[in-house]
Every structure is written in C-alpha cells, then in structure tokens.
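Just one protein chain is left out here, and the rest sit where they should.
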Amino acid sequence: MGDGAVLVVEDETMILLDLESALEEAGFEVVGANNAASAAATYDADPEKFKALVTDIRLGSGETGWELARRFRRINNVLPVVYISGDGAAHWAHEGVPNSIMIAKPFFMPQIVTAVSTLLNHLSIIDPS
Amino acid sequence: MGDGAVLVVEDETMILLDLESALEEAGFEVVGANNAASAAATYDADPEKFKALVTDIRLGSGETGWELARRFRRINNVLPVVYISGDGAAHWAHEGVPNSIMIAKPFFMPQIVTAVSTLLNHLSIIDPS
Amino acid sequence: MGDGAVLVVEDETMILLDLESALEEAGFEVVGANNAASAAATYDADPEKFKALVTDIRLGSGETGWELARRFRRINNVLPVVYISGDGAAHWAHEGVPNSIMIAKPFFMPQIVTAVSTLLNHLSIIDPS
Amino acid sequence: MGDGAVLVVEDETMILLDLESALEEAGFEVVGANNAASAAATYDADPEKFKALVTDIRLGSGETGWELARRFRRINNVLPVVYISGDGAAHWAHEGVPNSIMIAKPFFMPQIVTAVSTLLNHLSIIDPS
Amino acid sequence: MGDGAVLVVEDETMILLDLESALEEAGFEVVGANNAASAAATYDADPEKFKALVTDIRLGSGETGWELARRFRRINNVLPVVYISGDGAAHWAHEGVPNSIMIAKPFFMPQIVTAVSTLLNHLSIIDPS
Partner (left out) sequence: MGDGAVLVVEDETMILLDLESALEEAGFEVVGANNAASAAATYDADPEKFKALVTDIRLGSGETGWELARRFRRINNVLPVVYISGDGAAHWAHEGVPNSIMIAKPFFMPQIVTAVSTLLNHLSIIDPS
C-alpha cells in the first residue's frame, strides 16, 4: 500500500531486529538505524518518506532519542513519535514532545504496533486537508 | 468468535483483496464489495450482521463512501465507520459522520486493523446496555 | 482578548438571548442569528471572524443546523461545531460533522461554555502551525 | 433551560454550600444532601430529575460515596459521576465506576464545573438516540 | 522483550485457548486460568509479573470477573483491565472499575489485542515516573 516507512532507532541490535520484524509482520514498511547520526542522515535524505519515528532514548554516543524527536519535529511538526525507554520513563514529562507515546521496557510488541497505528490514525483525523 | 463481519467497500480490486486479507489475518470476518450498489444490497440483506464499515470514498459510478456511511448510520446509529481516501481527505470535515476515522492513502494495513478495533471497543464502552 | 466571535443560531428568541448572555458572561464574544439565512449571510460577510458555531437543529424555514454546519465546514474545515437539539439527538449520527458536539435540550449553560472551549482548545492542539 | 438538577452530596456543610453556590453560579440547577440516606431518598423520589452526581467519599455514617454512585448507576447506567475525596484518591481505582472523574481535595471550583459539563457533553455525544 | 504476562481468565476452554493463541500470536506473553480461584492464586503468587487482566464476567462458581478486577486493582491500582461479557454488558456501568474496557461477545480477536495494548500504552503515558 505504499511508499513511506517507519524509522526505528535502537542501538541494541537484537532489539532493533525484533522491532523491525514485528512492525514488518504487522504490515509496516520499516527502516532501521542503530545510532543517532545514522538516523539523522537517513531522515534528512528523504524526510517525506518517513511517516513515524520509533526511538530508544539512550543511543550510545551522539544525540539521544529526545533530541532526535525534536530535530525531526522541527521539519515535520505532525510526525508521530513513539519513545521506548529502558531505564525509567521519568524524563518524558520534560524531554518528550507533545502528542507522543512513551513505552517503558520491557514491553510487548503489539504495544508498538498499536502506538504507531493510533498516532497515524489520529493524524489523519486531525489534518483533513 | 463469532457471527458478524466487517463490510469493506473498495472499487480497486487489488486494494480490496489486500484489505480483506489483512483484516482476516488479524482476526476479522470480512465481506467485500467493489461498488456502492453491491455494498448497499449486501448491507440491507442483513444489517445486524455488519459490525463495522471500511469504505473508500470514490467508488466509481453510484454513491460515494460518504453517502454509504450516512445510509448505514441511519439504520445503525452506532456503526463504526472508517473512510479510506485516495485523493486528499479535505472533504471529511463536512462529508464525514461523527465518530468516524479518516485514513489517507497511502496507509499501512495495521492502521485499518487498529481503527476498526478501536471504534468497536469504544462502542462497547459507551453502550453498556 | 480578541477579535473573533462565536456564531450562535437559534430561532427561539428567549433561548437565543440566554445563550448569548451566558456565553458573553463566560468571556466569549457572540454574534446571534435567529434563522439560517441570516446566519449564512453573517458568516459569509466575514468568515475569518467566526471561531466557532453553536446552532440549534430546527431553525424554522430554510436550512437546518445540520446544513449550516456543513456549509461553514466547507469554508473552514476546522470550525468547532456545537449542535443543540430539542427533539432527540438521533439524527446526529448521520447528519452531524466529525469532531462536533451534540447537546440535547434541556441542557445547562456551562455545558455550552465547556463544549465551545474544549473544541477551541483541541483545535489549538492539533493545528500548531 | 431546564428541568433537571445535579445532586451534590457532602457532609461538611461549608463545603456543600460552596459547591452549591459555585455550581449554581455557573448555571446548574443543584439539589444538595448532607448524608447518604438523604441523598438516596432524594434520588429515588425522582430519578429522572438528576442529570449528574457530585459526591464526597466519606459521608459520616451510612453509605459511602462509592456505594451511592454504584446504587444510582444501577438505576441510570449513564449517570455522570464526579467523586471528591479528602483523604487521598487511592481507592478510586477499585471502588470507582467507569467513566467517572475523581477530584482530590483541595480543589478549585471550576474543576467541578468542568468535570460535570464534560461528562454531560460526552453523554450527549455517545447516546445520540 | 520481556518478563511479564497478561492474565487471561475464562471458564470456557475453547474460548480461553482462542484468546491465548491470539494474544500470543500478536506478541503477548499469556498465562491462562479457567476459574476465579486459580486466577487469584496465580496472580497472588507473583503480582508484579502480571501487566494486564483480560477476564470473562461469569466464571462458574466462585468470584466473578468484576470481583477479580477489584481484587487485583487493590494490589496494583493501575492494572489494565479488559472485561469480556457473554450476556450483555449492562452491569459494567456499576460493576466495572475506572479506565477499563468492556468488550461484548461475540467479538473479534484484534479487539482484545488493541484493548490491552491501548491500556498498556496509556499507562506508560500517565505514569512517567
């Protein structure tokens, strides 16, 4: 059904692979990145391609997931954002962007599928033009 | 789990088949129709069978998806309605029915699954009798 | 705080006056109309002035509240719409526009104030550009 | 605008009077009760009159606010319910009814006005017949 | 992705098996129980393990699904609760707990998956600490 993809950013390879296969099996097109610099380069190369962001918070060196989300929202201010956090989600209240979803690890894969779908559908609702 | 089905109306055969198989794989019972007249006849033959409507807007000759949804809502005023639009969703704001979801093409299949499920669950919540 | 007004359409003069004074006392600027033709002329003379519509359904001769709302939504597809209905709200499910609120008579005035405010605030949220 | 009233149940007379005057000033019709037995008798004498319940949890001897709400919801299963709690709201998660709002003391009066209005408007939306 | 499981309580074996396999296929870890006593013992043995409850209302002898949900909410006051009802959902309005979802039989399996996912995601949002 489409052009367009979900950008998934996660520095733990096993989790990245799990996320990619779960989202693809559910029916999403997925592009993965295992660090912030790669995610930013991928996004910037074709911003319109990316319909949603799923990102871990800690991404090794470089920007955090908080910073990536703000960066991409400056370019597309209705981009759906789902954060995944491994060490408590306490920072979301001041680091997160509006209309985002925070999912704490450990999580179940259908939570990610539902979160991305819900934000995309909400977007369709609120932006009928 | 059941009697009951989702009515899917789409005049492009390939998309109709994709929708049917995605919804069935997710666990829905599905009845497809590839034009408005056929959809209306199918619905009218057994209105209680249909638990939700997923419809494209442009359906070739005959009624549009907007008209179908209003027609069915006159019979079942809590019927969940999901519109799929191929050419901009600008008309939803004045042609759509309340408590419906508009999904713009191109879309990802889990958006449809989540949209139908969410509307059905919302219905259960709001109509406890 | 402003330029801008809420357009209130109601053919029963006493109710129209009550609505106007309740909304004004709460802090809204209000323009009243007691029939559909007058409402349409008022709106068309300065569409950007009107930030929300509160309308009865039955408006004597001429268009209904359902038709007025669709007419104005064609011009401003994010216009907040609050319907007031005196004889059952059963038609809202197929005659109403998306993201509208239906309030059945008899009602309490703060319901109208809250309905208009909530829809305006929701609008601010969803349309950050 | 109406027949119909909000039933307010609170055993502290000063707070009851404050609630009554704030709700009336906002535009509600209000009937007050300062204990559970009186509230139940008042409600049972004319169940259709009461459009919403605002109740403290601890009401001296007799039933609690939790029990009153369940009692009235058995009669009117869409009755809007707003609980006010003076000593922590921890029990709401297992004692409260669905689609209710819990407001912790101390609170601001407009919270009560908005809570009742929002639940009443939501009711109008979900029950179009 | 995890430790943690959804507790599914259903006294009809065939439905229990269907629920278990649908939830597992979607990506949840599931523990099933076919009566209330077994469910309570399972939950009490390791309350932190259980991230959500899906329960039928009528469970043969012993506690009902209403009672089980209240019991577990006393221990974990943000536990997501999804009720499944075979004989009308009329009692949910006074027997259900806040922030729960009621799904009437017959239902489609993706409704359960979406309901559990949505409540879990909502939890993540509202409890960032």
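Letters A, B, C, D and E mark the chains as written, and numbering starts fresh at 1 in each.
The criterion applied here is as follows: a residue touches a chain if its C-beta (ideal position, glycine included) is under 8 Å from a C-beta of that chain, and two chains touch if they have at least 3 such contacts.
Small disclaimer: the values here were computed from a predicted structure and weren't measured.
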For chain D, the residues touching the chain missing from this view: 15, 18, 22, 88-93, 101-111, 113-115, 118
Contacts of chain C with the absent chain, listed as residue ranges: 1-4, 6, 26-29, 51, 113-114, 116-118, 120-121, 124-125, 127-129
Touch list for chain A against the chain that is not drawn: 69-71, 73-74, 77-78, 90, 92-100, 102
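Throughout what follows, only the chains that are shown with their structure count from here on.
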Pair from D-E, A-E or B-C with over half of its contact pairs in common with B-E: A-E
Interchain centroid distance [CA atoms averaged], chain C/chain E, Å: 42
Cα-centroid distance, chain C relative to chain D, in whole angstrom: 28
Touching two or more other chains - residues of chain B: 77-78, 90, 92-93, 98-99, 102, 113-114, 118, 125, 127-129
